[in-house]
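Could you have a look at this structure, given as structure tokens, before my questions?
Every protein chain of the complex appears in place save one, which is left out.
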Amino acid sequence: MTDVTPNAGGNRAGNSLATQDARTKRRNRAEARFKAYGLTAILVGIFFLVVLAVSIIRSGSPAFTRTVVDVEFALSQAQINEAEEQLFKTAAYAAFFTDALKRQIDESGMEVAVDEDAIERIIGKPGSTIREFFQANPDRIGTPVTFELAASSRVDGYFNGRVTRESMQDSRFLMAGDLDLVDALAEAGVIRSSINWTFITGADSGVDNPGAAGIGASVVGSFFMMLVVLVLSLPIGVAASIYLEEFAPRNRFTDLIEVNISNLAAVPSIVFGILGLAIFIQFAHLPQSAPLVGGLVLTLMTLPTIIISTRASLRAVPPSIRDAALGVGASKMQSVFHHVLPLAMPGILTGTIIGLAQALGETAPLLLIGMVGFVARGYPDGIVSGFMDPNSAMPAQIYTWAARADASFYEKAWGGIIVLLVFLLTMNIIAIILRRRFERRW
Amino acid sequence: MYDAPNLAESQVTQDNIKISARNVQVFYADTHAIKDVDVDILDKTVTAFIGPSGCGKSTFLRCINRMNDTIDICKVQGDIMLDGQDIYDKRVDPVQLRAKVGMVFQKPNPFPKSIYDNVAYGPRIHGLARTKADLDEIVEKSLRRAALWNEAKDRLDQPGTGLSGGQQQRLCIARAVATAPEVLLMDEPCSALDPIATAQVEELIDELRQEFSVVIVTHSMQQAARVSQKTAFFHLGHLVEYGETGQIFTNPEDERTESYITGRIG
Partner (left out) sequence: MPLIWLIVIVLAIAVAGYVLGRSRVMAATGGDSRKLHSLPSYYGYNVALKVVLPSFFLLLVWLLVQPVIVNGTVAADIPQSAIPEGSSRDLIMSEVRRTAEGLDNAVAQGIMTEDFATNARSDLNDVTQRLKDAGQIVTAQVTQPILQAAQRYRIMNDTGNLILSLLVILVAAAGAAWSLREMRPEFRARNVVERVVKGVLVAAASVAILTTLGIVLSLVFNTIEFFRLYPAGDFFFGTAWSPSFTGRGGSSELGVLPLLWGTFYISIVALLVAVPVGLFAAIYLSEYASPRVRSFAKPMLEVLAGIPTIVYGLFALLTVGPLLVAVFGKDGLGWMQAGTAVMTAGLVMGVMLIPFVSSLSDDIINAVPQAMRDGSYGLGATKSETIRQVVLPAALPGIVGAILLAASRAIGETMIVVLGAGAAARLSLNPFEAMTTVTAKIVSQLTGDADFASPEALVAFALGMTLFVITLGLNIFALYIVRKYREQYE
């Protein structure tokens, strides 16, 4: 019975612990390799995150700026009278403007050929803007006024690096020679970048006018949708969780609910879109593209998430709290509503915010209930129309832009993503703060 | 129930000291779990660590094969020498150390593999067998050593988790034996077992003494008396008393040892 170790010593030649034998060295190398695979995997994940972040910021930030031309000039009453007598009134105004611009360039001492066509290609036709301004503000006639005019989207692209001298093709929109003028104007400080408020606050434009497209209206659409989701999913989710966690007997019906919840959590979101289309729009005849319908669909989609996290926070409240309440003669219902629910509330709110953030970014179901392709040209008129009138939502608006043929809209889509992510980030930060501040370990 | 092998006890010399610990301190974050422990553990002897729960006996046991390395907050100071070599030396690979100092745990923890693969696991990773036949031999011998062969020989390909608790623990002992260790550490190996399985394992421990130096942590004083030749009593992180088992149980020197043995503390 002494020889249990047939090969003992054979593979452990140097019996000292301090020196590694060949096999141990090999095993340790395998160990290091394996660990490196793991680290690589983490780095790959983080690498993708960084690439994603960089491409979003790089492609999206130009959407927030636009290129404007500042021109200061004064118009006398006589000049206005002269222009108003002409057949093409705005053209006459534009001519005054071009003269003023030429003067400005000459004064700065630059040697650039300025022709009217080039100016028109760079800043469009300023005539009507000027005419409207002086009609609206007759008291400014005769005094110097600074006009801030939006440059064309190609000049915009030149400033953002989207259009380069190499990639430029002479077209009726912009000639290579015009870029000399643009450079000169930029040097003189006449052309500069400014924040594009139209993009942040504006509504969507038509397919032919990427410069005027804005995300504001769809932010409002998303807001109304989230309102519906919050108002419906929080109470329903909390009520369902309380029932399942505190009151439900163990029977078939409860099992059925449980199975349904865990499966709904994994049903593809597009299926919820089909549900919304068939039930809310085809059957119940709710208006298409309305934030109300979007909110209802997203509520059904978010409920399982909220129920699952709410149940987890209810379960985290120790039974001793319930026993204590029951022990002083409270009813089961009172023990839940007076003690368990308030203690679980931070967790519930955290889960709800995260569920809302998920719903805010969800696109697929919105496609089916008609929130895409719809051009949200304006803000809703009031609260009721905010819920019932067709509108877009942020992710749907982004998709609409991404699906348009004009590549200028891609920049808007990326910009829209930045706006969307800012909202998501804010919501998640609020959730984290809530968790940090109120988290309680029993 | 147990005949003390007086022969072995009388021949204790410097030569067969297997493990010697000097001035060992263990910290868990801010908690000082083991304080100034000095002990010499002999070869081919069963040494029992007894003491009330939380006294540090398991912690100290885990220091001997550096299992505490897997716990981040655990820090060990002092020297523990195995055959005169400091096991906490920077150059020592804990993997090689643990091949020499095997361990059996409180709860039987067979791997989710077949009985054969459970036993063959150690020999495979350490490359103890050159051929399949070698491996078969090691597995059979180890299972025989652990008195499990007769029960397991027809079901070697069935999962180890399908055995009863006592069988599982013997499987874990077989698994530890198969690696051909020099020291076998046992952390309350019988605490999850019924009395019959316990008796079987205790019998096994006594057999293993011929081969290895066995260190067993137990919370049962009767068990310590039955299986061990040397006993160390731990209390609040201190090694209070260490000596011949018979002496510790019949004529303890320290008041605390006596209190514990007579049931006044613990």
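The letters A and B name the chains in turn, as written, and every chain counts its residues from 1.
In this text, a contact is a pair of C-beta atoms (placed from the backbone, for glycine too) under 8 Å apart; a residue touches a chain by one contact, two chains touch by 3 or more.
Keep in mind that what you see is a predicted model, and the values were worked out from it rather than measured.
The undisplayed chain touches these shown chains across the complete complex, A, B.
Only one of A:V145, A:L244, A:L343 or A:L434 touches the absent chain when the whole complex is considered: A:L244. Residue A:A357 is the one among A:A83, A:A290 or A:A357 that touches the chain not shown. The chain not shown here is touched by just one of A:A22, A:I46 or A:V422, and that residue is A:I46. When the whole complex is considered, the residue among B:R22, B:K113 or B:R155 that touches the unshown chain is B:K113. Touch with the hidden chain on the side of chain B covers residues 65, 67, 70, 72, 95-100, 102-105, 107, 109-113, 121-122, 125-126, 172, 175-176, 179, 185. One chain of the complex is left out; on chain A, the residues touching it are 27-28, 30-31, 33-35, 37-42, 44-46, 48-49, 51-52, 55-56, 59, 235-237, 239-240, 242-244, 247-248, 256-257, 260-264, 266-275, 277-279, 282-285, 300, 303-304, 307, 331-333, 357-358, 360-364, 367-368, 370, 372-373, 384, 395, 398-399, 402-403, 410, 413-414, 417, 420-421, 424, 428.
Everything that follows uses one rule, which is that only the chains that are shown with their structure count from here on.
Centre-to-centre separation of chain A and chain B, using mean CA positions: 61 Å. Those residues of chain A that touch chain B in the shared complex are 1-8, 10-12, 16-21, 23-24, 27-28. Against chain A, the residues of chain B that register as touching in their complex are 82, 85, 87, 89, 91-93, 95-97, 99-100, 125-130, 134, 137-138, 141-142, 145, 177, 180, 207, 210-211.
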